[in-house]
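Moving on to chain A:
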Amino acid sequence: MTTDTVLDVRDLRVAFGPVEPVRGVSFELRRGERLGLVGESGSGKSLTALAVMRLARRATLRGEVLLEGRDLLRLKPREMEKVRGGRVAMVYQDPMSALNPVYTVGRQLEEAIRLHTRADRRAARERAVELLDDVGVPHPRQRVDQYPHEFSGGMRQRVMIAMAMCADPAVLICDEPTTALDVTTQARIMDLLDRLVEEHGTAVVLITHDLGVAAGFCDAIQVMYGGRIVERAEAERLYRAPVHPYSEALLGAAVDLSLELGVPIPTIGGAPPLAGELPSGCSFHPRCPVARDVCRAELPALEPLSGRSVACHLAAERAATFEESDVPV
Partner candidate 1 sequence: MASPALSLGARFSARRRAPRHGSRTTIAAVTVLALIVLLCVVGPWLAQDPSAIDNANRFASPSGAHLFGTDELGRDLFARLVDGGRISLAIGAGATAVSMLLGALWGFAAALGRGLLDELLMRLADVTMAIPQLLFALVFVAAFGASTAGLALIIGILLTPVTARMVRSAVLGELQSDYTQAALAYGATRTRLVLREVLPNISAPLGVQAAINAANAIILEAALSFVGLGVQPPEASWGTLLQQGYQKMYLSTTGVIFPALAIFLTIWMLNLLADQLGGTDDLRGRAG
Partner candidate 2 sequence: MLGFVVRRAATSILLLVAASVLVFVILRLLPGDPIITRLGATAGANPEAIDQLRREAGLDDPILQQYLDWIGGVLTGDFGQSYFSQFSVTDLIGRRIGATLELTAVSILFSLLIAVPAAVFCALRRGSWLDRLVTTGSTVGMALPQFLLGILLILVFAVELRWLPARGYVPFVDDPGENVRRMVLPALTLAIAAAPLILRYLRASMIEVLDSSYIRTAEGKGVPHRRVVVAHALRNALIPGLTMLGMVVGYTLGGVVIVEYVFGIPGLGSLAVESVFKRDYAVLQSVVLLISALFILTTLAVDLLYGVLDPRLRNGGARG
């Protein structure tokens, strides 16, 4: 861990009783770095994010989550409350219901501001107006006194982003921030995020199942499956050469509009495993087109390979295949 690391997650495990939806996730995030966390529903990506924020109710957390050197999992609830929204903040995927309907947007922003800065009511209100303006809400001075139901989905998400960024956090976690929005708004929100994190030098964890969004935004991407990270690589390299069979399938499953009409859209057969019913060995083996016996028997560890990390018994072979075809891995 270098002094540049803002977030260092080590062997994070999230369990609900006997079921362990997140089994040993580790990654590092440097200042200003943008990390994508990609996977299907049920892969454990949202839960990982909630665990970092310690917002996963009734869950047992194990491992270490070091935010600027402090292990969040060891903090007392009071101390954690100060960290949340301050040094690390989160934007959620359902802007329509994520704001309290009985308070004005301004009041909710002010609450966040006053929790993490020394502003008094008037200063907080001014700051709230500034923030609204910054995230692109038109007529901020009027809108600050309006209620959430008077805002559209895209606008509400902007408000959520403003709330998350108000204390200039070191890490911003975005959990599918654009999934609930229409395509044009999606692009605008991603642009907004792009600009803001660039300006503030915020490190970002972007959780998404949309590879296009991840590709456009992230520096590096982690692929999650069955509660673990199965591949991590710089975005470009991953797209050019996905080593893990699941990554390859995911990329192949992205609908390519240039495909001919008669060609069936490639999908990954089967369904992601439920956290309580994981297959033996590598969790992907039932759906993997190149699974071997060793895959059924042993769980592959996440191992470094030419500057990326892969959790696959066949990683070296597959990387070699790419190299033979002159694709830099």
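Here, contacts are C-beta pairs under 8 Å (C-beta built on N, C-alpha and C of every residue); 3 or more make two chains touch, one makes a residue touch a chain; residues count from 1.
Picked so that all candidates are chains of the complex that A comes from, given by their letters.
These numbers were taken from a predicted model, which means no experiment stands behind them.
Novice: Would you mind pointing out which option among 1 or 2 touches chain A in this complex?
Specialist: Among 1 or 2, contact with chain A goes to 2.
Novice: Spell out the part of chain A that touches candidate 2 in their complex, as residue ranges.
Specialist: Interface residues on the chain A side: 53, 55, 77-78, 81-86, 89-90, 92, 94, 97-102, 111-112, 115-116, 147, 149, 160, 163.
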